[in-house]
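All protein chains but one are shown at their positions in the complex.
Chain IDs A, B and C follow the sequence of writing; residue 1 opens each chain.
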Amino acid sequence: MEIKKLLLCEGKTFAWREGDLHTNFGLVKGEDIKQGKVKSNKDKEFIVLEPNFNDLTAFMKRGPQMPLAKDIAIILYYSGIDKDSIVLDAGSGSGLLTCSLARIAKKVISYEVKESNHKLAKKNVEKFGLKNVELKLKDIYQGIDEKDLDVITLDLPEPWQVLEHAKKALKLGGTLVTYLPSIKQVDQLVKEAKQNGFLVSKTLEVLEREWLVKENIIRPSHDMYGHTAFLTFLRKI
Amino acid sequence: MEIKKLLLCEGKTFAWREGDLHTNFGLVKGEDIKQGKVKSNKDKEFIVLEPNFNDLTAFMKRGPQMPLAKDIAIILYYSGIDKDSIVLDAGSGSGLLTCSLARIAKKVISYEVKESNHKLAKKNVEKFGLKNVELKLKDIYQGIDEKDLDVITLDLPEPWQVLEHAKKALKLGGTLVTYLPSIKQVDQLVKEAKQNGFLVSKTLEVLEREWLVKENIIRPSHDMYGHTAFLTFLRKI
Amino acid sequence: MEIKKLLLCEGKTFAWREGDLHTNFGLVKGEDIKQGKVKSNKDKEFIVLEPNFNDLTAFMKRGPQMPLAKDIAIILYYSGIDKDSIVLDAGSGSGLLTCSLARIAKKVISYEVKESNHKLAKKNVEKFGLKNVELKLKDIYQGIDEKDLDVITLDLPEPWQVLEHAKKALKLGGTLVTYLPSIKQVDQLVKEAKQNGFLVSKTLEVLEREWLVKENIIRPSHDMYGHTAFLTFLRKI
Partner (left out) sequence: MEIKKLLLCEGKTFAWREGDLHTNFGLVKGEDIKQGKVKSNKDKEFIVLEPNFNDLTAFMKRGPQMPLAKDIAIILYYSGIDKDSIVLDAGSGSGLLTCSLARIAKKVISYEVKESNHKLAKKNVEKFGLKNVELKLKDIYQGIDEKDLDVITLDLPEPWQVLEHAKKALKLGGTLVTYLPSIKQVDQLVKEAKQNGFLVSKTLEVLEREWLVKENIIRPSHDMYGHTAFLTFLRKI
C-alpha cells in the first residue's frame, strides 16, 4: 500500500499508510495525522511531511546494493535524459535506478538476469505506480531487443560484454553510462569501447559531503562515503 | 539558429548549424557533415556527434556565473522533480538552471530582477526550444505570484528574504533549494528557515573529479573545482 | 613494558613484549618471534614486523579523542618544526600530538588542565621513552610560563583565550596552530587573531583516502573520515 505521509520525531522517520501508527515514541492517531502536526499518546511531538520521490526511496524494498542518490543524479543529468528519452537499464537490481529514470524519461526498459532481483524491481516499480517501465527477465550479455535508444545505463560487472549490442541498440549520439566500483574495470571498458568505435566522453567520481549547520556548530559530517563507483560516459558516433 | 551537429578534432569541439564549417583545422563541407565521419580540406579527421542537452549547454550565451552541471544534477534529483512538477526558479541568470529544470518539469517560472540577465535567459530558453518556461522580469524579494509550487530553486545572495513568500507559494511538502557560496549565508538561512517553520532537510556540497583513463596512465585530473556552492534543502511542513 | 615486535595475521596486529604470545589464531612461542616469520600452534602463519613510531601509536593508552595522523603530519610540516624547535602543546589529551612533536623537536612542553588526561599523557610519553617532554598540569587559558617558543599547537575548544598569552610566549615569526572541528570556531579565532596583531597565514582541511590495490580490484576504500578538523596557522609578526 502507498505511503501517504512521513512522520518525523527525534531524527527518526516513520511511514504512514492508513489507520493508527505505532512507534517507539508512542501511538499516533490516524485522524490526527491527516490534520498535520501531531502528538503521540506519550505526548511526543511529530512533524508530518508530504513525501516526495526522494523521501520514498528510503522505504523501498531492499535487495542488492543500491546506487546512491548522488550517482543517480549525475547519471540522469549528464546523459541528457528528458521527457522524450527512451532508456534501457541493466541490471534492474532493486529497481531504484529504473524508477529514477522512469520518473524523468518517456519510457524505460530494464533487463535483469536474476529472478529474485527481477521480482523485487517489479514490486518497487509498482509501489511507485510507474506505468512507463517494462521489466524483462533477460541477460543483457546475450543481446538487446530494442532499437533507437537514447541512453543505456549499465550497473553490472562486465559492461564490455554489452558494447556490441549497445552499438546496435543506441541511436547516433546516444549515451552509454557505466557504474563501476573498480578502476580496473574502467580501464578494460575504455579500451574495448575505443576498439568498438565509441567516443569515450569522460570518467568521473562524485563525492558528497553533508554539513551540520546548528546554532553553535557548523562542520562537515564525519560520515561520508569514501567511494561508491566510477561513472563512465560513452557516446555512439 | 539551432545547432545540428558537433564536430570534434584534437580535443576541440565545433558547433555546426548549416553550410560549410570553417575551423582552424581547415574547412569541412556541409554535405560531408550530414553523412558522418569527415575530413577537412587540410586532411584533418573530425568526429561528428549528435548533440544532447548537456553538449549544447557549452554553447549557451554566457552571462553571470553559471552553476556547474554537478550542482544542477543534485538539485534536480534531490528536490524530487519529475514530469508533473511546477517549479519556480530565481534569479534566472543566464537561464542554465531554468532550462535544465524545464527539460524535466511540467512548467518552470523564472524570476530575474536584472533586465540584461532576463533577456539573456530568454535567448537561451528560445535556443533550446523550450515551451514550458515563463520568464518574469521581477524581484522575488518583493513576493511570489504563484501558488501550489512543488519546488523553488534560489540562486541569489539573500534567500532568507524569500522565506515568507516561499512558504505561501509552496505546497505542503514542497522543497526550497538554495545555492550559496558562503557557509555564513547557509548559517543565516538555516536560522531564519527554522524561525519560519521550515523543515531543514540537509546542507551538502558535491565534489566532482574527472579521471584520465589512457593506455599507459590512469589518474585523476589535476583540474578540479575546490568549491562552487553549498546546497541547502528546506521543506514546507 | 616496551613493545618489541608486531605480529600480523589475517589483517590483525598483535603487540609482542616478551615471552609467549596468546592470540585468537593460537599460541606463538617467544623464541620463534625473535627469529622472524613464525607459525602458531594452530599452524597459522604470522608476519613479524619491527615497529616504527607510527605502528606503535595504535597501541597507545586511549583517552579523549585523538587527532588523526594526517592532521598531525600537516601540523608538524607546515609549522616548520625541526630538530632545533622549542614547542608548546595544549591540551595534552592522550599525548599523541605531544609525542609526535617530541620525536622531531628539541623540546616540547605540554599543558593539560584535566588531571586524568595529564596522567594518561605521562604514561604514553614514558611508553615511548621520550626524554625531551615536560608535562604540566596547568590551564593554558591562565597564561604561559615559557618565552621564545618556535611553535604553539592548540587542540582545545577556545583557542582565542590563548592569543594574548601566545603573543608574549612566541618568538617573532613563530607559528600558532589550532585544531578546530567547527568553522564557527575558526571564524571567531581569525577575527580575534587579527585584532591581536597576528598574521593569519591560512586555514585548511585535509582529506585522506586509502586505496585497495589487489590483483583484480583497484578502488578507493569505502571508509573515509568526512571531517576531523580545520587547521589554522597564525604567525607572530
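As a working rule, a contact is a pair of C-beta atoms (placed from the backbone, for glycine too) under 8 Å apart; a residue touches a chain by one contact, two chains touch by 3 or more.
Quantities reported herein were computed from a predicted structural model and do not represent experimental measurements.
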| item | value |
| --- | --- |
| Interface with the undisplayed chain - residues on chain B | 181-184, 209-210, 216-228 |
| Residues in chain C touching the chain absent from view | 8, 37, 47-55, 69-70, 72-74, 76-80, 82-83, 100, 103-104, 150, 171-175, 183, 186-187, 190-191, 199-200, 202-211, 213, 215, 218, 230, 232, 235, 237 |
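We take it that only the chains that are shown with their structure count from here on.
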| item | value |
| --- | --- |
| Chain C against chain A, contact positions shared by both copies (same if over half, else different) | same |
| Euclidean distance of C-alpha centroids - chain B vs chain C, Å | 45 |
| Whole-Å separation of chain centres (CA-atom averages), chain A against chain B | 21 |
| Distance between the centres, which are taken as Cα means, of chain C and chain A, whole angstrom | 42 |
| Multi-chain contact sites of chain C, meaning residues that touch two or more partners | 183-184 |
